[in-house]
Each structure stands twice: as C-alpha cells, then as structure tokens.
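Below you'll find the structure I mean.
A single protein chain has been omitted from the complex, and every remaining protein chain is retained in its original position.
Labels run A and B following the written order; every chain starts at residue 1.
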Amino acid sequence: MTFRSLIRLAGIGKSYGAVTVLQPFDLEIGDGEFLTILGPSGSGKTTILRMLGGFTAPSTGRILLDGTDITDTPIFRRPFNTVFQDYALFPHMTVARNVGYGLRMRRRPKAEVDRRVAEALAVVGLADKAGRHPGELSGGQRQRVALARAIICEPRVVLLDEPLAALDAGLRRSMQEFLKDLQRRIRTTFVFITHDQEEAISMSDRIVVMDHGRVEQVGTPKEIYYRPRSEFVARFFGENNLLPVQAAGGSAVDSPLGRHVLAATGRPTAVAIRPESLSLRPGAERRSATGAVESLTFLGATTQIVVRLGSDQAHSVKIRLPTPEFDGRADVGDPISVFWSDADVSVLGA
Amino acid sequence: MADALPAPGRHDPLRATSPAARTLGRWLPRLAVYGLPAVLILAPLVAFLTTSFWSMADGQVEHAFTLGNYVAFLAQPSYIRVFLGTLQLAGIVAAVGLVFGYIIAYLIWRLEGRIRYFMLLFSVIPLAMNYIVKIYAMRGILGYNGFLNWALVTTGILDAPSKLFLFNQTAVMITMAVIYLPYAILPIFLSLERIPPSLAAASADLGARPGQTFLTVVLPLSLPGSIVGGLFVMVLALGDFLTPQMVGGNQGFTFGRAIWSQFGMAFNWPFGAALAVVLLLAVVAIIGAAALISRHARVK
Partner (left out) sequence: MTAPERIAIAALWLVAALVFAVLYGPALAVVLSSFFDLKGQSIDWSSFSLHWYAGLTDNPEMLAALGHTLLVAAAAVLMALVLALGLAWYMKTGTRRGRPFVEFVIFLPFVLPGIITGISLLVAFRELGIERSLVTVTIGHTVLVLAIIYRMVTVRLDSLEASQIEASLDLGATGLQTFLFVVLPQLRSAIVTGALLAFTLSFDETLVTFFLVGGDATLPIRLWAMMRVGFTPEVNALVSLVLLATMSLAVLGALSLKDSMAARR
C-alpha cells in the first residue's frame, strides 16, 4: 500500500497555562491507513485525538487536510467522525435515528437516509435492532451502533477513542478483528487510541508511541518492536534486553554486544536486542559472545535462558528459544556461547 | 472514498470560522448571560441600596447622599423596639414550625412505600391554598365569634369567648405559624432522609432502645438540617407585612408593616428603603448562620 499523506499535523502542541501536556511534534497521517496512537494514561494521546476532532484547539501548530488548513474549522464542519469511549449514544432516540443523525444534519432525503442506515446496521450486524433504544442493548452492541453512526457519513477519518476499553477480553478480541476487517473494507483512515500494546501491534499499519506528552517513535509495528529508538519504546513492548554503551571514539560506541557504528550524531544511552533474536546456533556473519548460564525457565512452547556475559560477568541477557531447539543443551552454571546478528541490535537514544 | 458530503447550498464545507465571527460568538452570549441577571436582579438591588441613602423633601426625592435615614432609625427607640419585637416574633414562629414540623416530618419518615409519598404530598398541599384567603379565614377563626372561641368554650377551657386572639401580636404569631409551618416540613424530612439507614441499625445492634437511638443518632444528625428549615421559616415570617396588617390590628405592628407604610401612606421611600436594608442585614445574618450550620454538619 503506497503512502499518500492525508493529514499533516505541523508543530502541534498543547499547554494549559504553564503545564505542557503535549510537546510540539510533526506527524503525517496517510490516506486509508490504520494508525494507532499508543501510550499510558496521561501520555497525551487523547489530546491529539481531540485536537483532530476539533474538540480542543492546539496551543501551537496547524492541522492540514489535503493541504487545507482546518485548525480553525469548527467540529461540525470537519469531515471526521468520532467513536467515543462511552459511545455517547442519544438515549432518547432509537438505534436507527442515532445512526441516521449525521445524515439528517446534512439534510439528506429521507429515503436515502433510511437506505444508508439499513446498510450501515447490516455492516455491523445489528439490522434487527434498528427500532430499539440504546438502553436496551448490551455494551458490545452499543459499541457497534456507535461505530455504524460514525462510518455512515463516509468521513475522511474515523477517530476511535479507546473504543474497546469497556469490553471483556473475549469480546475485545473479536471486535479487534472486526474493526481491522472493517477498516480494510471501507478503506477509510482510522486513527485509533489505546494503551494496550498487543492491540496496537496486531491491528495497526503504523503506531505512534507516546510518553508524557512526547512522541517517542512513529513506525510500523515491526519497526517499533525490532527497531526501538528509545529506552521507553524498547521496554514498552514485551521483553527486551538493554545493555549499556560506552563511547568509542568518533561515531561509534562499545557495548557487551560489540562495536556499533552510528549513522548520525546522537546520544546513545543503551543497546537493545530482543530475546528471540539471540540464538545458541552459530551462523555466517553472526557475532558471538561467551558466558555462563544463570537460569533456565521452561515456559511451555518457549524456554527462557538467562546468560551472564563477558569476562567480568557483569551483564546478563535473556534468550528466548523454541523449546525443541533448546532441548537440554546446557545446565545452570555451564559455559555457553550466544550468537546474534548485528542487524538485530538497536542503538537507543541515537 | 467520498469527499466531505456537499450539503446543498453550502460552499466550502471546510471553512474555518473567521476570527471576527469567533470573537463575536464568544462575547455575545457572555454578555447576555452575565448581563441579564445583572440588569434584572443586581441593578435593582443596587438602586434599592442607593435609595436608602437619599432623603425626602417636599414630596420629592433628593438625590443627595445622606445617612439621615439610618440615624433616624437608630435614634428612635420605637423603631428599634419594633424591629427587635419582630425578630422575636419571627423566632417564635420558626420555633413552632420547627417543633411541629419535625414531628410531622419524623412520622412521615418512618412510613414506607406509597403512603409515605402520599403523606408528604398531603403535608405540602396546604401551601397551594391562596395566601390572602388563609389570612382572611384565620381572621374569622380567631375572632370573638370564631371557631377557636367556640371550641374553647364548648370544651370548657374558657368560660366565655375571648377577644385576646385577634388584633394583637398573638394573632399575628398564630396566623404566621399556620401559614408557614408547611414550609418547614420538607427541609426537615430531607435532613432525616440523609441519615444512612445503617446507622440506626447499628445503634439497635449495639443495644440501644428505640428512644435512645432517636436521641443519640437520629435527632443529632437531623438537627442541623432541621434548624436550617426553621431559619428558612424565620426569614419568611420576617418579611411578611400583610399578615400583621390583617390580623395584627393596632397592637400587632411589625417591622414589615413599618417598611410597607413608608411606601404607602407615609410616603418616604428613602426611609423605607433604609428600614428594608436593616431587614436585609438581619436576613443575611440568618442565612449566614444557616449556611454555617449546614456546612458544620456536612463536615461531620
């Protein structure tokens, strides 16, 4: 899928008086992509969504849609629709009238509204609930009504504010698949907010990782996972090995994993490598190090080995292998060799 | 994928609101919202306060600042006596309302289900009765040939009808008590309602007899709210100038009547305004006391 920029956030930031909740940043959102903004609470992700929707005005920066500055455009004129965290369904209207609301505001003829409402309800699988009131529906059903209401107006972007937060685990998973599938079908840009990293990794085309009002990294799930650029991102997803670095002259640094040459100037703070990227098998173009086994943990499909590296045994790394591959090769205390590929090492802070 | 749906007749759906429109849209409602209450309520109050500092000369109001009205009030013992007497009268009315209102509210509070709601309604309906007619009816009841005398003579409490029930302070007090008592019932009921039911249950569980539970749990917790209800009645009684006029006669002269006459026969508006300011200060003090009591109760 080629990337065509739809929305550009240029220098967007937000402060309340002396408190900065969002540091100025730039971001391009692509047409038709599933973009997730991920971060713990207080990271500023909701603020970005609210600024896109027009509910909050940015303190600095502009928002451009296809080149047009829409920063001062009021909420009801922006071609975006939001799925709210509490669904925000109108309790005094039936499901059908809720879903058709946006079209009625645009003064579409009744016949068209009825037809499109029926279509939208069919898409989310609630065709038989058209005459009910929101109070009569379950949480999951209300969520789907909110979704139908948001997509029926064919917005340029659908904004989703932690829509799955109130659902139980099983429902959550099926909704995740549903949303992903829906997005592909209607080919609309989705901007999705969550604090759940598994959700983000499994659903997104790209992820924006946020922490304390700062954009830490933007990239595809694989990039974020295997190529973290900061310690926060490295630690945020799953397990990671972080090892210290020392300056080695020029633009190179040394770590227990060898010497790394940096492309640009930065301030490297650590290196990271995923447990599954470390192996006990030698191979061409692989670096190696020796150490001693500190612990072995059987985790079912995988086995975790903690190895103390280096002559001074100062650093340990976690290795994750499929259990059959390990198969009792070593015991605690045994010397062991660890292999990895330099491409799997990320220098953080650079 | 569709562009933003073009609404008929609307050009450029994305247009931002102009800075001028935005400023107007911000300030116009702000002006209305803050301006209307100010004009309708605050301004007249200010005018009223200002008038108390003016004076009357030859049937015309002199717009010159003077403290003369207040001096006149403070210097004349008769006015001060009436003021204090009216405070006392209103206090008695409030006390009567508090006691009997508490009894009724307590009994209703003990009820459950639909009868409770019905009794509440029943106790509040007397308020729907026209105020003037209530006074008129009381005048009839309290009179020499009225119902009260008839009842007292028939039951033997009195040998002969008495003239002491009408056209004096007692008459004013009785009539006001009858008129304003229902106002106290609801606040007292609400203060009883606020008591968590588990407290009474805990008290009984710990061995307290019903009377003890009432004295040690229910009464103390409902008292602040009830007193506030009583003070509410007091404020109402203080400001009533019609009841004293109809049933007070010559001996039932209250502060409210004094104020009213300045706007009537005596025609000294500035002086009347000054007296009303004195009344206002008393009312503010009472309301302040009520607020303090309820805040103190809430802290507990």
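Methods note: a residue touches a chain if its C-beta (ideal position, glycine included) is under 8 Å from a C-beta of that chain, and two chains touch if they have at least 3 such contacts.
What you see is a predicted model, and the numbers here were worked out from it, not measured in a lab.
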Which of B:55, B:123, B:168 or B:203 sits in contact with the chain that's absent?
B:123
If you put the missing chain back, which residues of subunit A would it touch?
53-55, 74-77, 80-82, 84-92, 101-102, 105-106, 135, 149, 153
Against the hidden chain, subunit B presents residues 29, 32-34, 36-38, 40-45, 47-48, 51, 100, 103-104, 106-107, 110, 117, 121-138, 140-141, 145-147, 149-150, 178, 181-182, 209-211, 235-236, 238-242, 246, 256, 259-260, 263, 269, 272-273, 276, 279-280, 283, 287
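Assume only the chains that are shown with their structure count from here on.
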Taking each chain's centre as the mean of its CA atoms, subunit A sits from subunit B at a distance in Å of 61
If we count contacts the way the header does, which residues on subunit B are in touch with subunit A in the complex?
1-5, 7-8, 13-17, 19, 22
Spell out the part of subunit A that touches subunit B in their complex, as residue ranges.
31-32, 65, 68-74, 77-79, 106-108, 153-156, 186-188
